[in-house]
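Notes follow the structure.
As you look at this complex, bear in mind that one protein chain is not there, while each of the others sits in place.
Labels for the chains are A and B, by order of writing; each one numbers its residues from 1.
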Amino acid sequence: MWKWLHPYAKAEHSYALAGKLMPWFLVLTIPSFIIGIVWGLAFAPADYQQGDSFRIIYIHVPAAMMAMAAYSTMAIAAFIGLVWQLRLAEMAVAAAAPVGAIYTFIALFTGAAWGKPMWGAWWVWDARLTSELILLFVYMGIIALYNAFSDKVLAGRAASILTLVGVINLPIIHFSVVWWNTLHQGATITKFEQPSIATEMLIPLLIMIFSFATFLGVMILYRFRSELLQREQHRAWVIKLVQIKGRG
Amino acid sequence: MLECRNLTCVREQRVLFKQLNFMLSAGEILHLEGPNGAGKTSLLRLLTGLSSAYSGDIYWQQENIIKQRESYYKALLYLGHKSGIKPELTVLENLQSFQRLYSTQADADLFEALLMVGLVGYEYVPAAQLSAGQQRRIALARMYITDCKLWILDEPFTSLDKHAVQVLEKRLIKHAEQGGAIVLTTHHELSIPESAYKKLRLSAPAEEEQYV
Partner (left out) sequence: MFDAFVQVVRQDLLAAFRHQSAILNPIWFFVIVVTLFPLGLGSDPTLLSRIAPGIIWVAALLAALLSFERLFKDDFIDGSLEQMMLSPYPLAWLVSAKIFGHWVLTGLPILLVSPLLAVFLSLKMDAFCALFLTLLIGTPILSLLGAIGVALTVGLRKGGILLSLIMLPFSIPILIFSTMAIEAASFGQSYLGFIALLLAMLVGAITLAPFAIAAALRVSVS
């Protein structure tokens, strides 16, 4: 059913569409980030147990959520790409993977940094941290596979297949790690999630999550556009685009 | 029988051929010509469905081959650069494997086929111990037991001696006479009369057309 979408026009239109959407996302990201970070770090009340060190939650939780969101985006794109043979969707998988990997890395890093004051060690085999570490491995596998193919059309398809295999496996991995953790560590470690979070703390957190989500959109669109330009660099529309930009 | 519509092939961003159209009916032999790198092998692999085209479609009996792989492969015999011969298995085992996994004549006689390609006496020798030309002949022996209609042959004459070439040419003509169709590439001058086959020339696209 997608065959009528002429492949030439399609790439051009997607490039333009991505270009139109990107500024809107950026407009949403910047103010929400400033409000969220200032509110969270300076005005939200300190935690009665953890003091100020809990404030890293304003980076850690949004990053961890967006690490998963990026993967879901990739999975949907991979599915569309493979089922309808849409090369652009496969390209989106490749564009989103490094963004997701970096979010995962931020989540891991802030999680470890949070662990230092909480547990007295930089690294603890907490279920959630371990799952994030494995998610990072999966991202790295997808990126490495994509880079290993010299033909980028095949690379995109291979990365899409691996992404879908990961979608089935990641929940199993997470489940197994949680189980492994409860058996091995018992209740000696306080979990991240507190029974409830005060409203004054929650609102800046939600703002930060919103900000991270829109920034995820910006990054994926940006990378999608550059990926597209690079892959189609010899096409007439790209050459024309470069000439116009060059003259202007 | 076989039809290509607007076939465009791109490899690592370079166009090999563009908007290619042709039709092949029963009883026809199509000889693909062109310099090295013109995309002959790529076209053959597209025709088998092993690789997918950048754009355009291939039809077998008026239906897209992607949508009917299993029935298309019942009618397709493909001989590639790599002959698909397992070096650890004997000549006979290799042929038996072909007989069980592909569509063959019900009364196919493996020894008869080995006789035709001159491998009698080597039945129980592991393929690894044979010369390149002999290994090639194992693959060619498939042509005597198959009942596939469409043959796609990539350089079938490589490393064959003169006599074997003649035998093979006769087999090709016979297949066409029996209503089969053949697409082949070769740098060897066919001794088949010009009228008996069609030619399709692939040439590298001009500089400004190298990219889609």
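Here, a contact is a pair of C-beta atoms (placed from the backbone, for glycine too) under 8 Å apart; a residue touches a chain by one contact, two chains touch by 3 or more.
These numbers were taken from a predicted model, which means no experiment stands behind them.
Q: Would you mind spotting which of A:I102, A:V124 or A:L164 touches the chain that isn't drawn?
A: Hidden-chain contact among the options goes to A:L164.
Q: Pick out which of B:T48, B:Q134 or B:T185 touches the chain that's been left out of the picture.
A: Of the listed residues, the one touching the omitted chain is B:T48.
Q: Contacts of chain B with the missing chain: which residues?
A: Counting only chain B, the missing chain is touched by 45, 48-52, 70-71, 73-74, 76, 78, 80-89, 93, 97, 100-103, 126.
Q: If you put the missing chain back, which residues of chain A would it touch?
A: 82, 134, 137-138, 140-141, 144-145, 148-149, 154, 157-158, 161-162, 164-166, 168-169, 172-173, 175-177, 179-180, 183
Operating definition for what follows: only the chains that are shown with their structure count from here on.
Q: Could you grab the centroid distance between chain A and chain B? Build each centroid from C-alpha atoms only and quote it in angstrom.
A: Distance between chain centres, rounded to whole Å: 47 Å.
Q: Note which residues of chain B are touching chain A in the complex, please.
A: Touching chain A: residues 10-13, 52, 54-55, 210-212 of chain B.
Q: Along chain A, where are the residues that touch chain B in the complex?
A: It comes out as residues 7-8, 85, 150-153, 231, 233-235.
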